[in-house]
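Notes follow once the structure below has been shown.
Missing here is one protein chain; the remaining ones are kept as they sit in the complex.
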């Protein structure tokens, strides 16, 4: 299990390769990568991500531990950046390893649903018109109900 | 969209990195990697994968096209190996890119469910005791019902 | 018509593909002709519920018509992924 909260970019390909290589006995690996969307119709200058140092790390570790236990994972990885990100930059990733595909998929979705609404990050979108805090979505809160 | 059916190993990290880099405007990327399980209690010498050249490629292309249309994907990737694989080797991967995470996850699960039961591959496990064709699982057939 | 066999169907019949001269109207008719040939075919086709068929590289039912078809393949349920 590894949790990383950092401002610096990370290499998705290398992380997936290292995570996969370390998972003996696991038949299924799922990764999710979140990227700052680059939309021509709504040009974004940057995405700023604020977080709660200390609580963030312990919240992510708690989520990873719960996912490992609940879905019998061989391993789990969470990487989340903070600070100022440009469109197209990678924000975060999770990876899960399980004997079979259903648990690996379910665990990755479980981690994403909890990350969205229960990890202390706040996004702000910077456009030519100003800066706006991203509002939490009802559907993200609803997504937690299934777990 | 890319579909690859080949005997040679592929580099999961490089594939995920290249797939992610090519997906402008997509906020969510999901990858699934399938690995030959390496279990101490049931030592496997090798996994042999037979396929139906010609039909395999068109079946995978058809699945990728259906996933892209159904889940409004920006892109989809399917790589599947055949031939003789050692425990711990990567068998296959899929990757999906969508504006939001639910579509990317659903599309990856859709592709995996169809790959399991509708792509013309047959696995045989080679152990010290002999060679056994892997039986199709009822749960894999059932998994298709949700789509 | 080319007839292809995969996995344990191929092993039981003892070859991966063959040319078959047939006037069979459907896949089931073709299977009956093959079964009548030799015991190894009868062994391979003993339980059709354990078999799948592709007609011109598309999954099909056993009652699929064979008019104009160039290639039929028989195999067990697939185990990809």
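Each chain carries a letter (A, B and C) given by its place in the written order, and its residues are counted from 1.
As a working rule, a contact is a pair of C-beta atoms (placed from the backbone, for glycine too) under 8 Å apart; a residue touches a chain by one contact, two chains touch by 3 or more.
Everything numeric here is computed off the predicted structure, so don't read it as measured data.
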Study note, to complete from the structure: Result, missing-chain neighbours among shown chains, is A
Review point. In terms of residues, what is the contact footprint of the unshown chain on chain A?
Key: 34, 50, 52, 54-55, 58-59, 80, 91-92, 112, 115-124, 133-136, 141
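Simple rule for what comes next: only the chains that are shown with their structure count from here on.
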**Study point:** Most distant chain from chain C, judged by the mean position of its C-alpha atoms
**Key:** A
Check your understanding: Where the centres are mean C-alpha positions, what is the separation of chain B from chain C, in Å?
Key -> 26
Practice item. Could you list which residues of chain B touch at least two other chains? Key: 34, 112
Practice item. Note the residues in chain C that touch 2 or more other chains, in rising order. Key: 81
